[in-house]
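Only one protein chain is missing from this complex, and each of the others stays in its spot.
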Amino acid sequence: MLTNRRTIHIEWGDCDPAGIVYYPRFFEWFDECTAALFEAAGFPKWDLVRGRGIVIPMVDTRCRFLIPSRFGDDVVVETGITRFGRSSFDVHHRMLKGEQVAAECFETRVWTRMEPHGAMRMKAEEIPPDVIQMLSDGIK
Amino acid sequence: MLTNRRTIHIEWGDCDPAGIVYYPRFFEWFDECTAALFEAAGFPKWDLVRGRGIVIPMVDTRCRFLIPSRFGDDVVVETGITRFGRSSFDVHHRMLKGEQVAAECFETRVWTRMEPHGAMRMKAEEIPPDVIQMLSDGIK
Amino acid sequence: MLTNRRTIHIEWGDCDPAGIVYYPRFFEWFDECTAALFEAAGFPKWDLVRGRGIVIPMVDTRCRFLIPSRFGDDVVVETGITRFGRSSFDVHHRMLKGEQVAAECFETRVWTRMEPHGAMRMKAEEIPPDVIQMLSDGIK
Partner (left out) sequence: MLTNRRTIHIEWGDCDPAGIVYYPRFFEWFDECTAALFEAAGFPKWDLVRGRGIVIPMVDTRCRFLIPSRFGDDVVVETGITRFGRSSFDVHHRMLKGEQVAAECFETRVWTRMEPHGAMRMKAEEIPPDVIQMLSDGIK
């Protein structure tokens, strides 16, 4: 399974008046980490969207927050795909602060075709075999 | 059980290049809806934080996205508390688009004391009986 | 000149570790206030974009921050258009906290046609007379 690692430097503007990360920010980072995983596998998001007309919207996500983080901290997110269905797939993120797991996130997304001229007309499609292979093996 | 309803007008800046809500925004709205529920029960967040030194950080949240929404849409979020533990509690949000459930979110938060001068020194505390009563009954 | 007023309730997640609004949030609010002004004049953004294929991107904006605001505060933004050019126009926002001006923002935007299938192919267009008239007078 291809795993991608990404370092995040936590900024002042990511944090709330308690001085710790405002939790919706984590979902922004995890969304970027999923995009980075696809990019590492050879499928950058701009190419998926503009080249293939494909988006991968979220249908279900859960995050457990174990250790708080604050501005100035560096954390590392490890991202991989844990299941491929016909058109849906599951992503797993582990956010590490040193040796410890600071947060853990689970996603289910769907491989979806955007119709021209209409954002609301999207329909699920079978995930292409090359995408599955690249994200499974990470061998080009 | 006290239920609070809040209307959200979806803005241009809440949406992504697919024209639908960028999903981390939902978590911002649900966080505001939990704050609004506490305010409806007589415990506005500024008073919790500045008056009592209490914050209610998230430890676990999950959201299912059922129907996409786009800018210009109005949605209504219904929020209530579904469980009180000693120091943790569960919140449930249903986002309605007309008659349909567009999204559903589950939260577990902890009643936590902020220590002066140190955002990282927080510790869980027993939820006071008046808070439980007000959020359970909604009768002041 | 049509002036629109909009109340903003400042949320926990809008604020930074200093406990005051993280200033990029102001620009989100002012963008929403400009959209609300157009909506008040009979041109909701979803109709501009989906019906007319028009967007109004920012080319220049300046904000002065006079009084800090923090979560729990309610502020009112007064928005109006102060100049119409051929395709560009200026917007002015005053954010009031009680009687005092807490912030003031100036915008220059351009009436722009979105080309199908290509976000980057946008070109300025003459602002239609009905838009100018409605935003000048506010009389439908």
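Per-chain residue numbering starts at 1, and chain names A, B and C are given in the order in which the chains are listed.
The working rule: a contact is a pair of C-beta atoms (placed from the backbone, for glycine too) under 8 Å apart; a residue touches a chain by one contact, two chains touch by 3 or more.
Every value quoted in this text rests on a predicted model; they were computed, and no experiment measured them.
Contact with the omitted chain, checked across C:Leu2, C:Val76, C:Leu96 or C:Met114, is made by C:Met114. In the full complex, chain C makes contact with the omitted chain through residues 17-20, 22-25, 27-28, 31, 49, 55, 57-66, 68, 70, 114, 119-120, 122. Although one chain is not shown, part of chain B still touches it, namely residues 12-13, 15-19, 22, 24, 70-71, 116-117. By the touch definition given at the top, chain A reaches the unshown chain through residues 11-13, 17, 28, 31-32, 35, 44-47, 49, 70-72, 119.
Definition applied: only the chains that are shown with their structure count from here on.
The angle of the rotation superposing chain A on chain C, based on CA atoms and rounded to the nearest 5, is 180 degrees. Centres computed as Cα averages put chain A at a distance of 24 Å from chain B. With centres set at the average Cα position, the gap from chain A to chain C is 32 Å. Between chain B and chain C, the centres computed from C-alpha atoms are 28 Å apart. Annotation for chain B: residues 17, 28, 31, 49, 70, 119 touch two or more other chains.
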